[in-house]
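All protein chains of the complex are present and in place, except for one that has been dropped.
First chain written, first letter: the chains are A and B, and each begins at residue 1.
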Amino acid sequence: MRRVRLGPVIAVAAIALIAFLVPLLPLPDPVHMDVAHHLSAPSMVHPLGQDEYGRDVLSRLLWGARTSLAVAAASALVACIFGVALGLVGGFMRGVVEFIAVRSMDVVLCFPPLLLALLIVTLLGPGARTLIPVLAVLYLPGFVRVAYAGVLSVRSQDYVEAVRALGAGPIRIMLRTVLPNVAGPVLVQFSLAAASAVVLESGLSFLGLGVVPPAPSWGLMIGAARATMVQAPLLLLWPCAALSLTILAMNALCDALRDAVDPHTVPGRVRRRILPALPLGRAPTGTAVLDVRNLGVAIDTPLGVIHPVRDVSFTVRAGETLAIVGESGSGKTLTGLALLGLLPSAAYVHQGMAWFQGHNLLRDDEVALRRVRGGAMAMVFQDPLSSLNPVHRIGRQIIEAMRAHFDVPHHEAREEVVALLQRVGMPDPERRVGAYPHELSGGMRQRTMIAMAIANDPRLLIADEPTTALDVTIQAQVLDLLADLRRELGMGLVFITHSLPVVAEIADRVLVMYAGEIVEQGPVREIFAAPLHPYTAALLQSAPQDDGTLPIGIPGTVPLPHAMPSGCAFAPRCTRRQEVCDAQHPTLTEVAPGRATRCLRWRELA
Amino acid sequence: MLWIARRIGVAILLVWAVASIVFLAIRLVPGDPAELLLSQGGVAPDPATVAELHEQLGLDRPVLTQYIDNFRHLLSGDLGQSLQDGSPVAGEIARRLPRTLELIGVAAVFAVLLGIPGGLFAAIRRDSALDRIGTYLSALALAVPVFVVGTLMVLVFAQTLRWVPAGGYVPLARDPLQHLALLAMPAITIGLGLAATVFRMTRASVLDVSQRDFVRAARAKGLGQARILLHHVLRNALMPVVTVLALHLGTLLGGTVLVEYVFNYPGLSGLLVEAVNARDYPEVEGVVLVISVLFVALNLVVDLLYAVLDPRVRTA
Partner (left out) sequence: MKLTRRSALIAGASLPFLRNSARAATTPGRLVFGLSSYPPTMLPWANAGTAAATAKLMFHRGLLGYGPDGTLRGELAEKWEHAEDGAWVLHLRDAVFHNGAPVTSADVAWTVEQVAAEKSTAYLRAEMQRIARVDTPDAKIVRLVTKEPMATLPYLLASYFLPVVAKDSTKDNPLGVGAGPFVMTSEERGVALDFQAFDKFYRPGLPKLKTLRMVAYADENLRVAALQAGDVDLIEYVPWQSMPSIEADPKLSLQSTPGPFMYLTFNGKVKPFDDARVRQAVAHAIRREEIIKAAFFGRGSPIEGLPLTEGTAFYDAKLARGWTYDPAKAKSLLAAAGVGSGFSCKLLSTAQYGMHKDTAAVVQQHLAEIGIQAELVLPDWATRVTLGNRGQYEMAVMGSASEYNDPDGLTSFLAGNLAVSYVRSFGLDIPKIDELLAAGRAEFDDARRHAIYTELQQVFLDQAPIVGLCFRAQGYAMSKQVTGFHNLPGALTFYSGTTLEETTTG
């Protein structure tokens, strides 16, 4: 759970504190009447004036807050306790208990809330105490649902099974494993119920079904002030304002809690910045399809700007496969995304050039980039299931890729799609055209993604871990497919992966990244034979070995972007570290044509 | 098919449970319809007269007999007669229900027209001034209770500006313009809160979906912003919005009482309140039955709609 924003917490706490301290404040008796001065305007003694009985409005307002919040908190708490218990029991017991626990809530939902209130209030008589069960019943289904959903999602998980296997009873399982997991959503539900209870309390009191006069309540005050709104409009204003502000604060708290529990709702802003500081540069004269120079990516974080990609330069020639290798967090994926202008919203390119077909991609505007994307340069992503839109048929999604660049007549489009699918080895393509992504296997999905990427004969294909989500046999097929396509189409291929065996199989050249930097680059054969950077060497050792010896893991972890070592970034994990490694940041040194390393001591390694 | 049959079976069970609870609860509550009917003017009814009326209304029979009779009539589609004036309950509901549906419908259209484009725009221009204004306004709309909004609207638009009548209802056939004028204020009052909910849901949902991989993949295909929003983001983002909206509309079926009260709009909720106040048992039972049937049906429709919107549900 992330941190909760403080503003709403403070606001709600302040309101609650006032309500709690009301009896201690030097206020006039909220029910004391002074009929002679009724409807008096604000004065020194009565800062907010006097109501239709001459009672002090400020005092009634504050005491009203106490009533409102007490009713809201109590009813939310009662609903929470019973609802969570019912949801947990329903989720665990299954069968009849589940049916009754969950379906009985539908009965409550079917009841018009007002009727429920009317019935209970007439049965028990109006009053703050009656409101609590009324509201609690109304909020019960929400808690049941949240707890029930929590149990369902946790029930099947391994650790619950494990605890169950250890012989723990259902109650212990619930308390120890499930409850902590549903605590977040329940807390959100609680704040929602409490906020909504404040609204309902005022509504019911307004209708005369809630708090009994002369006890102060905002709903009662609004109801009464409505009658005199022409003579004394302020009397209507105060409780309305108090009520609205309280609900505002409580809703803000709900949002803050929800954001904290469920981080999905706070993505960064969608934007693309083109920094004027980026060099315009001159198009290089070479045979490279893509020429990247000094690429740097920055991310604004609450803790300051970090640079997950620094000073990355490389080229890709037509028909060549360049592999970018590194652990997660090394910046390899961001490098690929930066080229196509697909960086996540918080990240942006802060330096460098990327020449492709005579353009500097990094300075292209969105329109120009859009022409490149999926056209001359295409990308295949790691997880084909999440990268395909679940609600559209795959044929349509492929046609869409073609139509984004060329006008394809309707009748031809389908044929072309079938042809494309055939080309990427999709079995029974005629039929698959009309399939939804969830109806396909993982391999078929990735073939679809590849079909989409090559739909417009790209000159360069960036494949970001295209095989990671697939099982081994399919992996091999997809790799073969990519290799074939590269050969047939003569395109450049940038293959981003963390797997060295894959690199060995597919790549011509390799680029090893660590903590945002290139640490070594060169032809595959040379690097595999004689790595010139301790990290590359360590990676090779950590990969599954052909000879069956156990891979050796790399000790330690990648340094956090905020805490980059001042010297060599790999130094803390390096077995060959020396003082000099910590003292100075090594540069990428060309050790032979097409071969470079960022190790100060490469000569000793060689 | 089995799935649908099961759902319908459960729905019937649900409606029966609600109807039975209401039947018992309304009789458990103190207050006697005959006494009330005979003492409207604050004057004393003669106990003999009360007893007489009890017999005429059939309220002197044992509760179980009344219950069985009641359900036997229900099965033949008869909701019974009002205890107050003997008019058929079904007829009265048939008169009131369309008004409530119209009110909710217009409010929903208003909410959707305001909330979905607003939420979409706020999500696209996240953290822009317009997004902030929209977010604050929606928080405000959710925070101000409907009876406050309604009261202020009457004060401003009817009493002070005199643009619209202060409330009431005119059938569409009698005077279409007047009908719409009278519908506008209550519908907007309900619609404001609903629009705020839709706005927030849409905004959150669009932001959520925008972060998904398939949106990035769509961008990688070279699609334009508009196409991505309409074809990829919106369709996926609207699913939770539709569910929440439908559930809200369901609770509004019997939950527009404050608005009906403030605007003197003769809808279903008002009928329910009047019926409870008069202890008009058949009317209370009839209204609740209709509301719960509609509520359950609405939930079924939402599930079906979900299946239309999301192919994954169809095959599951």
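List of remarks:
Quick note on the criterion: contacts are C-beta pairs under 8 Å (C-beta built on N, C-alpha and C of every residue); 3 or more make two chains touch, one makes a residue touch a chain.
A quick note: this is a predicted structure, and the numbers were derived from the prediction, not measured.
Touching the chain that is not shown, out of B:Leu53, B:Leu79, B:Ala195 or B:Ile291: B:Leu53 (per the contact rule at the top). Note that of A:Pro180, A:Pro214 or A:Gly594, the residue touching the chain absent from this view is A:Pro214.
Subunit B residues in contact with the hidden partner, per the touch definition given at the top, are 29-32, 35-49, 52-53, 56, 84-87, 92, 95-96, 151, 154-155, 158-163, 165-169, 171, 261-264, 266, 270-271, 274, 277-279. As for the chain not pictured, it touches subunit A at residues 31-33, 35-36, 38, 52-54, 118, 121-122, 125-126, 208-209, 212-214, 224, 226-231.
Definition applied: only the chains that are shown with their structure count from here on.
Centroids built from CA atoms put subunit B at 34 Å from subunit A. Residues 10, 13-15, 17-18, 21-22, 25-26, 28-31, 124, 126-127, 139-140, 142-148, 151, 155, 204, 207-208, 210-214, 216-225, 227, 231-232, 235-236, 250-251, 253-255, 257-258, 261, 269, 272-273, 276, 284, 288, 291-292, 295-296, 309-312, 315 of subunit B touch subunit A in their complex. The part of subunit A that touches subunit B in the complex is made up of residues 103-104, 106-107, 109-115, 118-119, 122-123, 199, 202-203, 206-207, 222, 226, 229, 236, 240, 243-245, 247-248, 251-252, 264-265, 267, 269-270, 340, 342, 366, 370-375, 378-379, 381, 383, 386-392, 400-401, 404-405, 436, 438-439, 449, 452-453.
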